[in-house]
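What you see is the complex with one protein chain gone and the rest in place.
By written order: A, B and C. Residues from 1 in each chain.
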Amino acid sequence: MSSIPNTSSLRTLVRDDKPKEECAIFGIFNSQEAANFTYLGLYSMQHRGQESSGIVSSDGEHLYRYAGMGLVANIFTEGKIRELTGTAAIGHNRYSTTGASFLRNAQPLRVESHLGPIALAHNGNLVNSWEVRSQLEKEGSIFQTTIDSEVIVHLMARSGETDLLSALSSALKKVRGAYSLVVLTKNQLIAVRDPNGFRPLVMGRREDGSIVFASETCAFDITDTTYERDVEPGEMIVVDRTGTRSFYPFPPAKPALCIFEYIYFARPDSNIFGESVYKVRKALGNQLAQELPVEADVVIPVPDSANIAALGYSEASGIPFQSGLIRSHYVGRTFIEPDQKIRDFGAKIKYNVVKNVVDGKRVVIVDDSIMRGTTSRKIIKMIRNAGATEIHLRVSAPPTISPCYYGIDIPTHKELIAATHTIEEIRKYLRVDSIAYLSVDSMHKAVSEHRGGGFCNACFTSDYPVEFQSDMGNQKSLFKEYEVEERV
Amino acid sequence: MSSIPNTSSLRTLVRDDKPKEECAIFGIFNSQEAANFTYLGLYSMQHRGQESSGIVSSDGEHLYRYAGMGLVANIFTEGKIRELTGTAAIGHNRYSTTGASFLRNAQPLRVESHLGPIALAHNGNLVNSWEVRSQLEKEGSIFQTTIDSEVIVHLMARSGETDLLSALSSALKKVRGAYSLVVLTKNQLIAVRDPNGFRPLVMGRREDGSIVFASETCAFDITDTTYERDVEPGEMIVVDRTGTRSFYPFPPAKPALCIFEYIYFARPDSNIFGESVYKVRKALGNQLAQELPVEADVVIPVPDSANIAALGYSEASGIPFQSGLIRSHYVGRTFIEPDQKIRDFGAKIKYNVVKNVVDGKRVVIVDDSIMRGTTSRKIIKMIRNAGATEIHLRVSAPPTISPCYYGIDIPTHKELIAATHTIEEIRKYLRVDSIAYLSVDSMHKAVSEHRGGGFCNACFTSDYPVEFQSDMGNQKSLFKEYEVEERV
Amino acid sequence: MSSIPNTSSLRTLVRDDKPKEECAIFGIFNSQEAANFTYLGLYSMQHRGQESSGIVSSDGEHLYRYAGMGLVANIFTEGKIRELTGTAAIGHNRYSTTGASFLRNAQPLRVESHLGPIALAHNGNLVNSWEVRSQLEKEGSIFQTTIDSEVIVHLMARSGETDLLSALSSALKKVRGAYSLVVLTKNQLIAVRDPNGFRPLVMGRREDGSIVFASETCAFDITDTTYERDVEPGEMIVVDRTGTRSFYPFPPAKPALCIFEYIYFARPDSNIFGESVYKVRKALGNQLAQELPVEADVVIPVPDSANIAALGYSEASGIPFQSGLIRSHYVGRTFIEPDQKIRDFGAKIKYNVVKNVVDGKRVVIVDDSIMRGTTSRKIIKMIRNAGATEIHLRVSAPPTISPCYYGIDIPTHKELIAATHTIEEIRKYLRVDSIAYLSVDSMHKAVSEHRGGGFCNACFTSDYPVEFQSDMGNQKSLFKEYEVEERV
Partner (left out) sequence: MSSIPNTSSLRTLVRDDKPKEECAIFGIFNSQEAANFTYLGLYSMQHRGQESSGIVSSDGEHLYRYAGMGLVANIFTEGKIRELTGTAAIGHNRYSTTGASFLRNAQPLRVESHLGPIALAHNGNLVNSWEVRSQLEKEGSIFQTTIDSEVIVHLMARSGETDLLSALSSALKKVRGAYSLVVLTKNQLIAVRDPNGFRPLVMGRREDGSIVFASETCAFDITDTTYERDVEPGEMIVVDRTGTRSFYPFPPAKPALCIFEYIYFARPDSNIFGESVYKVRKALGNQLAQELPVEADVVIPVPDSANIAALGYSEASGIPFQSGLIRSHYVGRTFIEPDQKIRDFGAKIKYNVVKNVVDGKRVVIVDDSIMRGTTSRKIIKMIRNAGATEIHLRVSAPPTISPCYYGIDIPTHKELIAATHTIEEIRKYLRVDSIAYLSVDSMHKAVSEHRGGGFCNACFTSDYPVEFQSDMGNQKSLFKEYEVEERV
């Protein structure tokens, strides 16, 4: 078992053993307070990205931009929101990796081109951006950021098209992968979802008639927006003073909605892909209990993401649900660990066990996903030390065996414990009495109680719906290592 | 009902309708990494104070101090921790009010006197500090901060005693009220709890022999400290190179442990006053269900503080527990509200309803306390708008009718809705179908299943165990209004 | 005289009535401490730009960049300098205007293109960048900054050339105007001066063999670099591991060295265009005294820029030199003026009169240039109030009557007092007893004592050596008004 990833690098850097979402997007048109609503929408979708945030607004003449590093509530002041004048705006939250991050890469992108000023916010990941970028550079394009989204605006500028819609369609036909986009010009807001529909994108309307787009419906709740419908896979919706028009510029493709949004990413109070995340997550827990029962005294979740699945497990199994792990919400990005080793430091910074909930008990612990297994191992050790007599780990999804190339930052193949170890090896590494994952079929069964098929499950099956470049893993390192961090 | 407090001042300032704790304290002696452990302990007790934090360490020769505004994880860097050299340290978290707050008031206090350098961290509130301060000023003392704790060091300096222990005893005999203290000198660490024992203080030991004090045991968990016992009411424990000695310098007094620590403040994974907070909180929920049952489909808590009471209510009533309210943990201190009013803005910034959990359901919502009622009213409206057919509010404590003078920032009498309105008036204001509080007796009954008597319940009964000055309410405003905020 | 520019906008913004230089550049190749020397060079040329500074270094593999707003000594820390690894580096200081300024516009520019990573630092101004930019946008280029220099890298990327030198030559042949450039790639440093040689650029060598380029020789003094020669107008010098090569890719043009560098911009301890600035400046003062003598008791300069001309005036006239105006060096960008008007506030913030030097005296005050005349008027009033019996203003250059399009931020035609008023009107406005400027011929005569002809004197003659776009004045406002300032 010597190949189990080692944890020594955790000394001062707190990182979760969870995948990272790549971004939230928001757009609004025809609102007297476009920037302020965008700010609230971004705030409500902070869970989808904590690295940087930005807003671009339009007053019909100019695009105004402001972006900063950190959390929405800290970046934007009343003064900044006031300066972002105009009746249309788009916004973006970027996710926080453990490595370097730069203000330069904050979205929305805003550029000047012969089409006039254009701003763009992108959720998802293009799989052929590296090829396209090389080709564009050969043709004389110059790049300023390291984000894949920049190729889209270059392709637009070089499309030869003189109207925005044609330029955007032309550009998107040249890229492959996952993209939910909002694009803002002086007088138009465009929302697009890639033909496979990897990432969510919803559309709503406020009482005052303004049109709103967001990654999740929780952004509608905070802005008093009424949900109308999802932007469809392959659909491009154009909003301007004359109203709303819908286009389908791409050849039809097989839907490939990201099932991980239901399992882990989205807020439980959101609806995405037309269904309540809470409901789906509970169904996964129910299914888990039915298929993989165990005799036990108490069910506890790994908070907060597995809370609802654990409630589902408790409901279906009849084993009482308890909040046996308490999670701290004051975690910073790094922690100063004493030289005298603290037991299970990396996990303790975030979680503590309620001893009397588990002491002398047979415990079922429910989690939604296991990547490297490092944090799980520590949590389980903490529960064991608190007196649990048996520990049974139940995971409300199949084993994660493959990275994602469509917008989720899942560890590489060799880091994923389930990609390189048998279930029994994982059980031993984690030191649990039993371990069980949902099967792929059961996962789909649970989800489809509520929401028909058409999901991407590549992280569980290696069955990638859209072909990608073989060297995609290297793409990220483009500037990363040799950028000296900007002052922010 | 015109006297119901108005909410218009909430426009940009997010404040919870919850009381505020005044501080966490931590102390450690004989550790190679005293400051680092203090930092971790303070981090784990961040819920007791988010305004400012400070650490003072001692290397036997000098006291080193560092303090800052904000959260522990942001204030202290590895460099700062390294500069806080020595084998003993104390630390303090200060709570965050909605008003001005100053670095000047950050604790631990550190002063120079004829007894040498002294640092002090205080949890609690003195009730005669204003009198004592006036008297000290008449005798020529000069004050630098607006915190009541400063009188203690003045009294020590003027005690005429030449050893620290006598000076501290002498000083504390002249003050009344609530104090759990840790005091650090060049070569001693002293922990004291007031004769009534209002605020908690626990003592533990690490494997390497170092002695640790903390407000709650969660600070022991993160520092691998084994709990030994509570510091007793009226006890003074002196730790130095020769070991640990215990003194009881005060006349015995009736125990008056703060029952609100169990109801709301302490972390559920902590033990205080010798008992698990989780266990007590669940017992309160059980009692609530038994005494105040209701026909309903679902029990939901106001997260996170009422989670455990709601689990208890669900357990005793058999009504399923659901996470029907999702709480955001990214809240900043202020928010920018659009001019177009957002419905229930103040509550939405923090909470969102999971529609499908409450839609068409009879909902029991469990909360632990209601101060002004403003946030509750909004939450209830949100649940109603989400489709709940009935809403029954159950509070796991009696009505809060009186402010606290012993270290909790409860609103004034005229702001407390239960102090000025009947239960039926509150029900109407909150627009619930039924409302019920635990009675004082039932609360004590539930607590005493686990932990014998001797509690202060003045906020529920106006029965104050220690006499206080009539003008205490004014004390806080001493410098507040006319201080121009320090740059931090 | 109602057309005299009004001063009311000076309330809180301190701006000098002096033109602003646009930038300093520095480059070094083959040095073990390239970034550190660049930092020192930029520090010594801080007078040429105080808005922002940046350094890009190369280690043969990657280009590392760091830039910030403000002064060199504040932007760069030891840590940042250490991160800028490699044996070659270029740097840039940007000037500070009174309007908005953005980190986005800080130089050196660094881009990715098919030629690999390229960094560029530019002193000067292109006069056809707006045309070129429009054309490039039409062809699909996207712009990220508002600086004219960005067109150069776009032209390089689109040149079709595959080697850097050809690409750069090709690009520069398409632009017109003033440019002294340093360009850095992975393994080359290129220095170029435009065919007319508007802006200075010197070349030197350190004892360790490294090659250095800088705008002024003061940057050589601080880095122990020995001056070798000027980069010639139209010359391109390529430095790489194989040595130094010189090219003249452009058709020859008439030299048009900026004479204002001698009059005002350059440090008096620098040599530029092959001659000591101090020597030229003193010669201008000598000439001024010979041609425009006056009976007086004392000669005082407007410090610091007119110090040397005033010494020259004193020397040639025999009237004693005194430091009758003391200048403050602690000036920030804005000042808070009381509502009760302070007499001559804008000037007092910077200058104070030494009363006993001027009281009862006939004073000659020497200045090097007058733009709007607003500050001069205040200074003269201060001297009058201090008791001067006569005040004679002598200017060591001709009247400034036209803006500069080659890299100096001179006010517009209608703001320049000498463009719209007769000398007698100016005298009345400034309230001096006599006023005299050097004639254009005398200026050239004084300069040519030391340095032969070939100067651009367009600001004094409207005789522009290189044709420019008619709408150049608008170019600057491109993004300016609608950018929300970045957080820095």
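Quick note on the criterion: a residue touches a chain if its C-beta (ideal position, glycine included) is under 8 Å from a C-beta of that chain, and two chains touch if they have at least 3 such contacts.
All values derive from a computational prediction rather than experimental measurement.
Undergrad: Of the chains that are displayed, which are in contact with the missing one across the whole complex?
TA: For the complete complex, the undisplayed chain touches B, C.
Undergrad: May I ask which residue of B:Phe143, B:Tyr227 or B:Tyr330 touches the chain that does not appear here?
TA: B:Phe143
Undergrad: For the full complex, which residue in C:Gln46, C:Asn187, C:Gln290 or C:Ser439 touches the chain that was left out?
TA: C:Gln46
Undergrad: Looking at the full complex, which residue from B:His122, B:His154 or B:Lys378 touches the chain that isn't shown here?
TA: Within the whole complex, the residue contacting the unshown chain is B:His154.
Undergrad: Of C:Phe321, C:Tyr405, C:Tyr429 or C:Phe455, which one is in contact with the hidden chain?
TA: Hidden-chain contact among the options goes to C:Phe321.
Undergrad: Can you list, in ascending order, the chain C residues touching the missing chain?
TA: 12, 32-33, 36-37, 39-40, 43-44, 46-47, 50, 71-74, 76-78, 81, 208, 218, 221-224, 267-269, 276, 278-279, 307-308, 311, 315, 320-323, 326, 328-332, 335-340, 342-343, 348-349, 352-357
Undergrad: Which chain B residues would touch the chain omitted from the figure, given the whole complex?
TA: Against the left-out chain, chain B lists 61-69, 75, 80, 83-84, 103, 111-114, 134, 137-144, 153-154, 157-160, 478-479, 481-488.
Quick note on the criterion: only the chains that are shown with their structure count from here on.
Undergrad: Between chain A and chain B, tell me the centre distance in angstrom, where each centre is the average of that chain's C-alpha atoms.
TA: 35
Undergrad: Using the average of all C-alpha atoms in each chain as its centre, how far is it in Å between chain B and chain C?
TA: Computed from C-alpha means, the inter-chain centre distance equals 60 Å.
Undergrad: Between chain A and chain C, what distance separates the C-alpha centroids? Give it in angstrom.
TA: About 49 Å, centre to centre.
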